[in-house]
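Encoded as structure tokens, the structure appears first; notes follow it.
Of the protein chains in this complex, all but one are displayed in their positions.
Chain naming follows the written order as A, B and C, and within any one chain the residues start at number 1.
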Amino acid sequence: MELEDNEKKDSLKNFRSFGQQIVDTASVFYRRGWLFGTSGNLSAVINETPLQIAITGSGLNKGKIDLSGLIVIDVNGNVISGNKKVSSEADLHIAVIREMHAGSVFHTHSVWSTMLSKRYLKDGGILIRGYEMLKGLNNVGTHEHSEWIPIIENSQDMKTLSATVTSILRQHPEVHGFMLSGHGLYTWGKTPEEAERHVEVIEFLLEVYGRGNAGTDNIP
Amino acid sequence: MELEDNEKKDSLKNFRSFGQQIVDTASVFYRRGWLFGTSGNLSAVINETPLQIAITGSGLNKGKIDLSGLIVIDVNGNVISGNKKVSSEADLHIAVIREMHAGSVFHTHSVWSTMLSKRYLKDGGILIRGYEMLKGLNNVGTHEHSEWIPIIENSQDMKTLSATVTSILRQHPEVHGFMLSGHGLYTWGKTPEEAERHVEVIEFLLEVYGRGNAGTDNIP
Amino acid sequence: MELEDNEKKDSLKNFRSFGQQIVDTASVFYRRGWLFGTSGNLSAVINETPLQIAITGSGLNKGKIDLSGLIVIDVNGNVISGNKKVSSEADLHIAVIREMHAGSVFHTHSVWSTMLSKRYLKDGGILIRGYEMLKGLNNVGTHEHSEWIPIIENSQDMKTLSATVTSILRQHPEVHGFMLSGHGLYTWGKTPEEAERHVEVIEFLLEVYGRGNAGTDNIP
Partner (left out) sequence: MELEDNEKKDSLKNFRSFGQQIVDTASVFYRRGWLFGTSGNLSAVINETPLQIAITGSGLNKGKIDLSGLIVIDVNGNVISGNKKVSSEADLHIAVIREMHAGSVFHTHSVWSTMLSKRYLKDGGILIRGYEMLKGLNNVGTHEHSEWIPIIENSQDMKTLSATVTSILRQHPEVHGFMLSGHGLYTWGKTPEEAERHVEVIEFLLEVYGRGNAGTDNIP
């Protein structure tokens, strides 16, 4: 399915604008230690129908990329433009975008999300409640909110993992993020700006949770 | 009540000068992780009679604002100028300004204040004594000083919460700050500069307290 | 006792060169959280006979000063030049300079030195051994070195505290630093550069010590 000329213009404009936000945010997140090595992936929808997604290329240091470090993929993960390798985790971004109608998906690798997601995998997730910072999540209006952050067992089989992610999101349509065990955080938003905010909010809450050893709260 | 022309000039001058201090400090505090997401609010009195307060707008990333991210409100929290939304927590700023005759109120969301304020809510506060850093608080001349930091249960009902804050401050007129449970720190000063210093001093002491697990000190 | 013209030139040259090193280092240390609020003092000898010391003024944010934030004092702590207030802790700088023949004294307030100096005051100090980083201390050639860091009880009586510091340094002429309980670290060097290195080395070792809960090592 081809894009019309006007759609191509919009798509390109979105690539430049959302892409630059991704590049700038990646640089900040890298300096905070949330994207060390070549870890993490950030994406944004630049065209809805047909679906086109700008996503950071595989194997790059996300703190040092510019727009040429992004590629554009379609709904099946095929590369439409860009000369970088597509990450196998692009499938998870597509799953989140389709299931949650997200406009942007950010996947980060912080120390706290890595450590906690391994420790609490046996519980299937962690429950965070009673924090004002929760109000930074879309549609949350009170600190009395209980946020369930599912933890999914990590896997290199992206087909199966995508299906599991889709299934978990279908069971928990109210969540704002999930973790892969020993791997990190996925969160999203309508825009890159909202996805960035959700990363900051959830990473903050995970550090609070980890430092407080809030084991007794960990009951769904 | 209208401002005279001269008063308007002073008010505008104060807006520019105190406002810029707020913007600059917010940027530094954001990079330290004390204002993640869109959390926190910083304010300064720019006119005393009638009371006019410049305060950061609601729902903004405080690390990326300029002067246009501030609004000016009156003693009832009504917007006098600026095109951002007023935070519901503006009521708490007004309560502190009125009760403590503060010229500036800074509210930050650090990991340590969030974690400790939830853990020690049951004690009504934490007592910090024996630290030289206490001398960074206004009118404290010795490390032997005992600083009581009240913890107030968080609420979304700002009318009630303001009244509670006022009541606690009336009982403890000697305090330099308080925490809302699972929410963060409020502190203040005669100027934005003093409020900034108080944030650094109290945040430092909270981290020392948290790392030292100084449970046995926690008796008023 | 007056300075000759040539000596005045040297003294001024040293003020500018050592003073700038102090200002630059203070800015870096402040951003690392080692000089929050208005805490800490940094000094350097700019003339030996008669003794003239450039030292950061009292009550200033050490992360934001330039050369005008320094004052020059004599061996009795009297101000020779500069328009800032002299810190009462200048007496401790003078004591260290006289006793250890130091060219520069840096006093920092980190979370780790504050917390550990309070916890281990009862032991009179902490003993650090077995770390390669110890070789960053002047005249230490092996990680097998045992570094004793005395902890002295904090006091606001600077006359008594200076005498105690002098006495402890006379008993332990081999040390590279000491802590005041709940207060922070004093270290020094022949030059501001060496003092800066000693701060980094000791702060690093204190954090290692604190994180490792190396209680069993804490026997002199």
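General observations
The working rule: contacts are C-beta pairs under 8 Å (C-beta built on N, C-alpha and C of every residue); 3 or more make two chains touch, one makes a residue touch a chain.
Remember, predicted model here, so these are calculated numbers, not experimental data.
The chain not displayed here makes contact, within the full complex, with A, C. Among A:Lys84, A:Arg98, A:Lys118 or A:His145, only A:Lys118 touches the chain left out of the display.
From the options C:Leu3, C:Ile80, C:Met100 or C:Met133, the residue with contact to the unseen chain in the full assembly is C:Met133. Residue-level contact of chain C with the missing chain is found at 130-133, 136, 141-144, 197, 200-201, 203-204, 207-208, 211-212. Residue positions on chain A in contact with the hidden chain: 33, 36-39, 61, 109, 111-112, 114-115, 118-119, 154, 156, 180-184, 210, in rising order.
Just so we're on the same page, only the chains that are shown with their structure count from here on.
If touching chains are joined by edges, the resulting network of the protein chains shown is an open path.
Matching the C-alpha atoms of chain A with those of chain C calls for a turn of 180 degrees, to the nearest 5.
Distance from the chain A centre to the chain C centre is 46 Å, each centre being the mean of its Cα atoms. Looking at chain A, one finds that none of its residues touch two or more other chains.
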